[in-house]
Every structure is written in C-alpha cells, then in structure tokens.
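This is the structure I want to talk about, given as structure tokens.
Note that one protein chain of the assembly has been removed; the remaining protein chains are unaltered in position.
The letters A, B and C name the chains in turn, as written, and every chain counts its residues from 1.
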Amino acid sequence: MQDSVANCAWQCCKGLDDKIIEWRRDFHRYPELRWTEFRTAALIARHLNQLGYKVIMGKQAQDPASRRAMLGSEETQAAKARALALGADHSLVDAMTDGLTGVIGILSFGTIDGSKPVVALRFDMDAIAQHEPREDRHRPYKMGFASQNEGIMHACGHDGHVAIGLGVAEALAVMVKQNVETGNAEMCGTVKLIFQPAEEGAHGGGQSIVNVGHVDDVDYFIACHIGMGATSTGQISTGTKDFLATTKMDAVFKGISSHAGGKPELGKNALLAASSAVLNLHALSRHSEGATRVNVGVIQGGSARNIICDNVKLELETRGADSRLNDFLQGRAELVLAGAASMHDVVMELSIVGECPGATSDPELSKKIAEACRKLWPNNDIREIMSFGAGDDATFYMQRVHENGGKATYMLFGADLADSHHGRYFDFDERVLPIAARTLVTVTADLLRGA
Amino acid sequence: MQDSVANCAWQCCKGLDDKIIEWRRDFHRYPELRWTEFRTAALIARHLNQLGYKVIMGKQAQDPASRRAMLGSEETQAAKARALALGADHSLVDAMTDGLTGVIGILSFGTIDGSKPVVALRFDMDAIAQHEPREDRHRPYKMGFASQNEGIMHACGHDGHVAIGLGVAEALAVMVKQNVETGNAEMCGTVKLIFQPAEEGAHGGGQSIVNVGHVDDVDYFIACHIGMGATSTGQISTGTKDFLATTKMDAVFKGISSHAGGKPELGKNALLAASSAVLNLHALSRHSEGATRVNVGVIQGGSARNIICDNVKLELETRGADSRLNDFLQGRAELVLAGAASMHDVVMELSIVGECPGATSDPELSKKIAEACRKLWPNNDIREIMSFGAGDDATFYMQRVHENGGKATYMLFGADLADSHHGRYFDFDERVLPIAARTLVTVTADLLRGA
Amino acid sequence: MQDSVANCAWQCCKGLDDKIIEWRRDFHRYPELRWTEFRTAALIARHLNQLGYKVIMGKQAQDPASRRAMLGSEETQAAKARALALGADHSLVDAMTDGLTGVIGILSFGTIDGSKPVVALRFDMDAIAQHEPREDRHRPYKMGFASQNEGIMHACGHDGHVAIGLGVAEALAVMVKQNVETGNAEMCGTVKLIFQPAEEGAHGGGQSIVNVGHVDDVDYFIACHIGMGATSTGQISTGTKDFLATTKMDAVFKGISSHAGGKPELGKNALLAASSAVLNLHALSRHSEGATRVNVGVIQGGSARNIICDNVKLELETRGADSRLNDFLQGRAELVLAGAASMHDVVMELSIVGECPGATSDPELSKKIAEACRKLWPNNDIREIMSFGAGDDATFYMQRVHENGGKATYMLFGADLADSHHGRYFDFDERVLPIAARTLVTVTADLLRGA
Partner (left out) sequence: MQDSVANCAWQCCKGLDDKIIEWRRDFHRYPELRWTEFRTAALIARHLNQLGYKVIMGKQAQDPASRRAMLGSEETQAAKARALALGADHSLVDAMTDGLTGVIGILSFGTIDGSKPVVALRFDMDAIAQHEPREDRHRPYKMGFASQNEGIMHACGHDGHVAIGLGVAEALAVMVKQNVETGNAEMCGTVKLIFQPAEEGAHGGGQSIVNVGHVDDVDYFIACHIGMGATSTGQISTGTKDFLATTKMDAVFKGISSHAGGKPELGKNALLAASSAVLNLHALSRHSEGATRVNVGVIQGGSARNIICDNVKLELETRGADSRLNDFLQGRAELVLAGAASMHDVVMELSIVGECPGATSDPELSKKIAEACRKLWPNNDIREIMSFGAGDDATFYMQRVHENGGKATYMLFGADLADSHHGRYFDFDERVLPIAARTLVTVTADLLRGA
C-alpha cells in the first residue's frame, strides 16, 4: 500500500521539477516586501484556483490587527501598481484588502469537506530590502533573473519556498484526482497550503493567520526552510529545535535640544539616556535556566555636534530559550529603558515591533517523517533534529498546533549556498527545490494515508 | 578734518543703500555651501575687478591644505555647473582651483602699494544645508527671494555680509578716487577686503587664508556679524568676547558584526564602545579656570537589531574659554575615545574636522571704533563689548593679528531677527545692511586717516 | 581720635599673645568632633562668663532641627564623659542640650543693650576624625600638645580660631571697661562672639545659629580662617570670593542579592544602578552662567564577588557659583539617582547630609577693613579679596546679613603651613594667632567707633 502511494506521489511530482525552478526564478525576478506581496500572491491564488483548491484571501485569511511595520500608503500603492503592471489579476489584488496578501488553499481528499486528518503546510513569500548585486559572479544576475524591483531582493530563499509550495499544490491536486478516479480512498483528509506574507522581522505575518484560527483544526503542521543549518544539497532535517522566543522593540528617546556651547543647561540630553540604556540593557543578568539574549543593534540620533541631542532611536531585541525566559528579559529591558529616560528627564516611547514564541518540533512527527525520507532518499543525510540559529514566525503556528494536541514540525532542506542568508550574494543550489517538493508531497500523502 | 572724511564716507555710501539690499536678496536666492561658493565668489570678483581692486583668488588666496569637509567631487561639479548657468564668469570660476573660492580685494590709498596702515575687513560667504520654508509667513519666500538651490539656505546672514562687503568695496573705491582727485592724501594705507568661504562648521575657511599670510601685515582687522547677541536693529557692539576655542571631531568605531542570537561571541561590539565613550566624554572633569564644554551631538550606527553592531559614528566637539582649556579637554576626550574602543577590542578612527582658537577683541580698537560710531549714530545703542554665544573662525585672523602686534576686533550689527540663527525661519531686518556698510566705511576711513 | 582707639586696642591685646598660643595648644590637645565640642565649649563659656559677657547656649543659641550627621548617642555620651573628666563644668555641659554645643557671648559698648551697630565675629570649634601622627617631624607631637583624643585631630586650624576668639573676647572686655572708666563713649554698639560647632562637612553648625535669628540684627559680620589661600604668615586678605554653594548627599541603592553563578536572574543589581548613576552624574550638563561641579567621591558596596551586589552607597556633592546654579545641578542629580535605581528595579534612598549657600564678601566692608589693616601692619601683604578653594558654612551668616542690609566678610589670616588643611601633618605658624586677634580687635573697635 505504502509503496503505491509513495510511487504515486513520486510520479505526480516528476513533471514538475523544471516548472518549480522556473517559478522560483520568476519570483526571484519580482521580489516584494512585507504586506505588499501583491504579484506573488496573485499568481499563487490564480494557480490554486486553477487546480481546484478552495482559496481563502483577505480578511478571511488574516487578522488585520496582527500587522506590524506596514509600508506607507504611498509605497503600498506603488507596489500594487507594479504588481498589476506585471500581470497580477486585478480582482485578486483587490481581494488583498489593506495589504492582507496571504493566500490559503484548501484541498479535500475524500468525500466530505473538513475530513480528518488536517495537514497544513506553510510557505512564506516576502523578500527583503536589499540591493541585488549586478555582477557576473552572482548567478541570478548572470542568468538573467536578478531582481527587477530596485532595492528589494529575495536573499533568504522565500522565492524557493513559494515555488516549492506551488509544486506541492499541483502534485496534490493531481493525486486527489487520481484518488477519486481510482475510486479507492487510500488518502483521506484535508490539506491546507498556507502562503504567508511578512515572515521577515516578525512583523505579524504568521500571527495574522493563526489569529483567525486557520490552524486550530490542524493535526499535522509542517513549515520548512531551504538552507539555514542544512548547508549541503540533499541533506534533510525533519525537525528543528532552538527557536528562541523573541521580542523586537524600538525605543525613541525625546529630550530638549539646546546649544551645547552657549546654553547647555537648557537641554535634556536624549543621548546620555540612550547610551545608558544601551550599556545597561547589555548588562542585564542572563537567566540560569536557558539561553537569553539582548541586543541593541541600531542607534540613530542627534542633529549637529554643537547641539545637545534631543532624539535617539534604538532598535533592539530580546530572546529567550522559551517565552518565559524572553518575558523575563523583556520585562527587565523595559525597566532599563524607562529608567534611563527618567535619569535625564526625557520621554521614552517604546514600540513592540515584532515578537515570536519559541518552539521545538514534535519528536514523534519528526521521527515519522524521517523514516519516510529515509525510504525516499536512501543515500541522503537525513536527520531528525537540527538547531535553528534564528527566529521564524512559524513558531506561532507550531505553538497553537501543539496547544490543541496536534503535531508540528519545521523541516530544513539542505542546499549549497553562495552566501549566508541575507548576505549580499545569497543564492542556493536549485536542485533543492524538487527534492523539497517531492518530500513534502510524499510526507503529506503518508500522513493522509494514516501511515 | 575728521568731519570732512566722515562726511565723504557718508556721501559715498548714500547711493548704495538699495543696491546692498538687492545684492543681499540675490545672494539669498542662490545660496552655496562651503567650498562651492562659485557664483557668489565670481560675482564678488567681477565687482572688485570693475572697481579697480587688485583681486587675489585660488591658491594665491588660500592654502588648499587647510580645507576640511569638502563636498564630493560630483556635488562640487554640480555646484560649479549651476554657478555657470546662473551667470558666473567662466574664467573666474576656473580660477577657483579645487574649490578655493575665497576672493581678496586689495585697494591702496596713497601712491605706493602696501603702504601702511593695512586695514583688513572679512566677510563670510557660505550658506548651510537646510531647506528654506516655502510659506507666506517667511518673508524671503513671500517676497520672492527664497532659495532656488534646494536644500541650501542662507540661514545665518552671510548673504547680508557679502552684500555689506560689496557696498563697502564700492564706497571705498569711490573714496580712493576722490582722494586722488582732490590731490590731498588725507587717507593713506591699504585696505584688504577678504571674502571667505566655509565659515560654518570651522571647516578651514579662515585658516586657509591666514595660512597664506594675508593678515601678517595687517594693522587693523575687523570681522563682523549681523544679529547674534545684538538683536535689535541699530544696536552696535564694536567688540566681542567669549569666543570659545573649539575642536570638532568625528570618531568612528569599527567592530565585527555577528548574529546576536546565534553567535554573539563572534562579535566585537562598536555600540558598547561608543555608548561608553558618550557617557565618559560628558563625564570628563571640567576645568576650574574657565568655561569648558564637551558634547556628542550626533550618533549613528548599526545595521539591524539582531546583529551585533559593528560601526558607530560619533560627531562631537570640545570647547574651552581659551585654547589651553580646549586643549585640556580635547586631550582627555581623545583618551576616552581610544580607551572605550580598546575595552571592546574595536578600532577607533578619529578625525579632527574643525577647530578654532578663542579670541577677544582688542579693547583699545574697540573703544576707538565705538567713539566713531557714537558720532555717526548718536541715538543708537553703541557698546564696546558683547558676549558671543558661538564660534567663528574669524578668531584665526584675530589671533594672528594680535600675535603680530596688530589690533583686531569683531563687531556685531544688531538686527531684529525672525528666528534664531540657523533657525528654520531665519531672516533679518534689512535696514541693518546700510548701517553696517556706512559704519565700516567710516571706521576704515578713520583708521586710514590715522584718527 | 582713631589713633587713640587703635592704640588702646593694641595695648589691650599686648598681654594676650602668649595666652592665645597656650589656649591653642590646649584645644589642640583635646580635639572634639561635631556636636560633641563639650569641653571646648565649656571652657569658652566659663571664660566669657568671667569676662562679663552675656552667654547664650543650648536651644537659645541653636535650632536643633538644623543638626545633621550627629554621632550616635553612645559616642556622644562618651565625649561628654571625657569632657567632664577633662575639667569641663558640669552645669555648662548640661546646658548643651542634645549636643547643641554652640556658645554666643554678647558684649555691649555704651549704656543700653542692643545698641547699634551690631558687630558679630564667628569662630568654629570642631576637629576632624583623623589620627594625629606621633612622629617627631610633627611639631605638635614633638612639643607635647598632640591630640590625646585618639582618632580626632585639629587638622584644619579651628583650635587656633577658638584661641583667637578667646583673645578677642578678653581684649574687648577690657576695652569696654576702659570705655566706661574714661566716661567717653568713643565706641558704641554691641559685639556678638559666636563660637560655632560642626563647621566641617556642612553638617548644620552655621545654619543652626542663623536659624534662631542671631545675625538678623547684625550690621557687620566677620568670619575668618587661618591659612587657606593665604599661605605665608603676615599676609591678610580682608575679603573672600568664590565660595561655591554646595549640597552634600548620600545615596544608598538597595537591591536583591543572589548567587551570580547559580541564579543571576533572581538578583536586582544595585551596583549596575550605582555605576550608571556615577557616570551620568558626572555627565550632567554644567551651567553656562557660572561654575558648577558634581562629584561622587566615595563608593562602597557588595559582599562577595560571586554574589549579585545588593547594596551600594555613594557619597556625592554638587556645587554652583551661587545657590541657583547649585540647585539646578542638585535637581538634575536627584533625577539621575532615582532613574538609575529604577533601571534595575532597586530602591534608592537619598539623604542630604550637608549644604551651604554661596557668598562673596561685601567689597566696601572689605576695603574699609583693608585700610585699617594697612595702618596696623604697614609692612604686610594686605589684600582686599582672595579666592576660597572650598566651602565654609559661614556663608549662611553672610547670606542672611546681606539679605538684611548688613555687610559681611570672610577674612584670611596667612600662615606658613606644615601640610595642607586636613593633611596628615597639618600645623601652622602660631605667630598668626596674635596677628589675627589684634587685627580683629582693632577692626571691631573701628566699626564700633563708626570709623
């Protein structure tokens, strides 16, 4: 039985390999920033519609209140116009009310909607604000698919994620058809393919979907990433640990300027407050029960060297091995920021601009998938757990699924990388794409088959 | 005798009042930044040539080695092109080699060149990088002479200084002619009119001229400023004290970045170094023998909140009641900057981007001029000394003249102001312009007459 | 006329020279700390009583609410017992309720009490907590009058001040008698001799007397000090400037300790708070209108290197050219201290342990006294003004007298010094004592004579 399903999955993916790579290059060419993934989402939605998925968008898909760090309305309008110019369907773009660019495709195996188990796969779509090098040493440029959207670049691999997701969507749609045609219902259940905006910076992309309840009924949740700890093509980790819980904060200190030579006493010095905050934030006690981190990464302030500085902005983050440890550090950090301001009688305005809980893959699910992978790729390096050196708002889904008794994991698909993630010359070995797609289709089929 | 000279001066200025105001508005309309005062200088040079002054420009006028904070070559070229488009003489602009935009006009009273005494007057020409408001409440805009050079504004009154200088040039030229014509040589000696670039920010404008030796033979030196402490039209101070000696520094801290969550131990944190420097700079002991100041006014650094910050730039200054006190503080500040860097094993690069000595007007010269002023403006508020709340690189000239046994002063010509100097809405009561011009012409004549 | 008065003063002092030096040595042998000057005060009171002064003590002399930094009751009792054992009158010591050890002696010239003018002289009596060296190089030891009260030493010269005061008291008493006997009333008015405790550390000695109103009716007030800026015997300054207003503060930070290796997160770190306070206090803007100072001079805290520090005490002070400037800095300092504590969620307790206003001698009085001095000591270096490098709570009296329209000054009597004031080997050339006494008697007589 199993073999036949795996075989079917394999067959269904076969013709897709080149297509997936082409998709990836197309998305790479037209990268879009958080909350403005209009073209990307429109292409996805059109594709899912064509394949017979039930497609959910806009406020049905996402909670507007979860959004953070949205671009200004001018930039958003420009992105929308660009997407339309590049062939996005007008009606689909219109459906993405207020930059809610997430797309969820639902596919039922079996005769009834909502049948169990529910398997959800999540793919993130956003690019980052970075100039893509126009140099021959950079393969995307040399091969002609470098970014056409100045100042925006897919430098983390989300273009690949979307391409994988489209491939998976197509293969599963074919399998449903075969399932129906052959009359047997070897596979039963529901698949949700979640195409998520705004993963970078923890600006609410994941939360906005989780908060509508889209994973409340999910039995198995799988997110994935190309590369990261898995840096050679073919390597797969079916689980991930050490997502640190994190809070991203902006603190603005507002004082009173005055001429530093003539009337220093009239000033209220925001820079003394901010400098004290920086030192004391970094000096906070770490926690004995697990990793805790604090970092002020960006500082900016002042107008002239002879003016008492009246404004400084700090961009900072705290992290903890779990949410409790992060909360500990965030609480202490807030005290430091407020106290530093009060030392110099300046105002401090704090904004939480991002946050993610911690999470760890369910070991049982990770093991089950690893077994499937070992059958599928007998010669590859398959691991059940790897450490994640960063954050991903997939943890919101994982946390919710685990709370409701489901099982969630985060898979890594190894790829040779040309540069580190977010690096100037980031690119990856595209052979990872079909590997990832085939793996996810097979694993999904397995889960639906109750294997 | 005196009356006749004074009378003559007065007569010579009479027709100039409106012209000076027109000049001011023209310069206001086309403000130019430090070391790119091409149009301003070209108009001045043409005028001085026409009036019969011996004109010195380029390397004859200025020492290139004294220049600091020059604009990039692209910006400089653009400014040159703009000047030419606005009617500057090509040959004159060409004479301003490498942005040496200073113009010195020399006029001899008497039969021999270089005859004594030598009286030098200095006028600064540069504007500042500031957007001029296009609002009706702002008189220059309402009256149609707001800046046409976007992002540049005459917000300190140097447009007025240049206009005064041109008026003085013209009146004195007429007086030379009369001196010659009448055959008497009541006035004898040499006048140097120094039109100086790059006064703002202590970026070397004054030094560049002093270093060539142009005031080495000067017996009487007079610089002046509209407004400042003298905030009502008609008020005149013939002397100024409390120029603080100052050093302007940029300190760049360069560390090593690393992921603050994943690999904090690999980073070398430039922000901790810079924050420590800020606190410890401000914490330096002040000096018991006079005013001393230190201020870090601008900070900028880092790339992202989750990256250990690897670069921070501080813009700072020290000041002292005299150069010795400023040296004390500057020396201590340099230790703090270097030590802060070494605490975190980061590199610190320090640039001195500006400096001025302290200075005080010669009380005797100040008194002599005050007496002349009281005759000229019997109903005005004439003071011999006022305090200066800022720096001016006129102190380089004053220091040199005093060292050589000459007498130097810095005069303030009161004016009602619409906003503080460098303020967004800065403008001044233009009636100050003819007052200043007439005063300077009269005073110069007096000095040449040996009064 | 004047000559006869001066002559009389001179004659009256003549026999006192050796007595004054003996007194000084006696007081040097038995030094007493602030608010426990029982023996010193009892000897003074007995002497004044014998001379016919009206003597005011205890709550009549001082406001108990002004006292600060009193010793513990055990120490106070021990000091009292010691004083009694050393011959202090029991009834007089009893009169010094609760350590109010000040003694005021009032003497009237003329027939009615309270006749004008009122001349007040102030002498301070307290020693400091310091071990007196028992080495032959130290003259007081070698000559046998080193401190017998272990750990206490007259290392600032107040023993000399008291001795001068007693000499002045005796000479004036003789003069009153002569005034009466000769029937002429050349001198008319009232003299108040104020023997004040607790001058050191600004712990309220001066305030306690001023607050009762004892100088409210004073026309001429004179305080004096041996040495200080006047470091050669014979030199006299009849006025003093640059007393900085000052506030002395203790700040105690109280956090929560915890094991730094095992449970750092349980601690609340008082040392981080205190260190931030230190840096930010020193970093406060100074004031453009005059000298301002802030210094944390002493820090002490913590229990072990492996324990998060839960307590730190800072001893600090602010100073200003006048009380307004000091208030500015004190206010800012209090914000820094409170804010630093709140950064680390620790408690901060602030105690004001001392304060003095600023003051400057009345120039007219200073000049008048200088003229008298020049007659008295034609070969000496007599100045009208010198700078004071420290604080003295005589400024409370000076401030009050000036507020009420009187004239106040602070005189310096030069003396060769063996070490700096408060230095381990402090001693002074005792020839200053008769010079000071004769000068003060003469000056007082002059003022009473209406010269």
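The criterion applied here is as follows: contacts are C-beta pairs under 8 Å (C-beta built on N, C-alpha and C of every residue); 3 or more make two chains touch, one makes a residue touch a chain.
None of the values given here were measured: they were computed from a predicted structure.
Touched by the hidden chain within the whole complex are the displayed chains A, B, C. Interface note: of C:49, C:295 or C:380, the residue touching the hidden chain in the full complex is C:295.
Across C:350, C:390 or C:418, the single residue that touches the chain missing here is C:390.
Check C:193, C:215, C:308 or C:394 against the missing chain and you find that the one touching it is C:308. Interface note: of C:252, C:272 or C:369, the residue touching the hidden chain in the full complex is C:272. Where subunit A meets the missing chain, the touching residues are 279-284, 286, 288, 291, 293. Residues of subunit B in contact with the chain left out of this view: 262-265, 267, 269, 272, 276-277, 279-280, 283, 285-289, 308, 328, 332, 335-336, 338-345.
Residues touching the missing chain, restricted to subunit C, are 244, 246, 248, 259-264, 269, 271-272, 274-276, 278-279, 282, 293, 295-309, 312, 315-317, 319, 389-391 (touch as defined at the top).
What we mean here is this: only the chains that are shown with their structure count from here on.
Residues touching across the subunit A and subunit C pair largely coincide in numbering: over half of the numbers involved belong to both copies. Mean C-alpha positions place subunit B and subunit C at a centre distance of 52 Å.
As a whole-number value, the distance joining the C-alpha centres of subunit A and subunit B reads 55 Å. One finds 72 Å separating the Cα centroids of subunit A and subunit C.
Residue positions 279-280, 283, 286, 288 of subunit C each touch two or more of the other chains.
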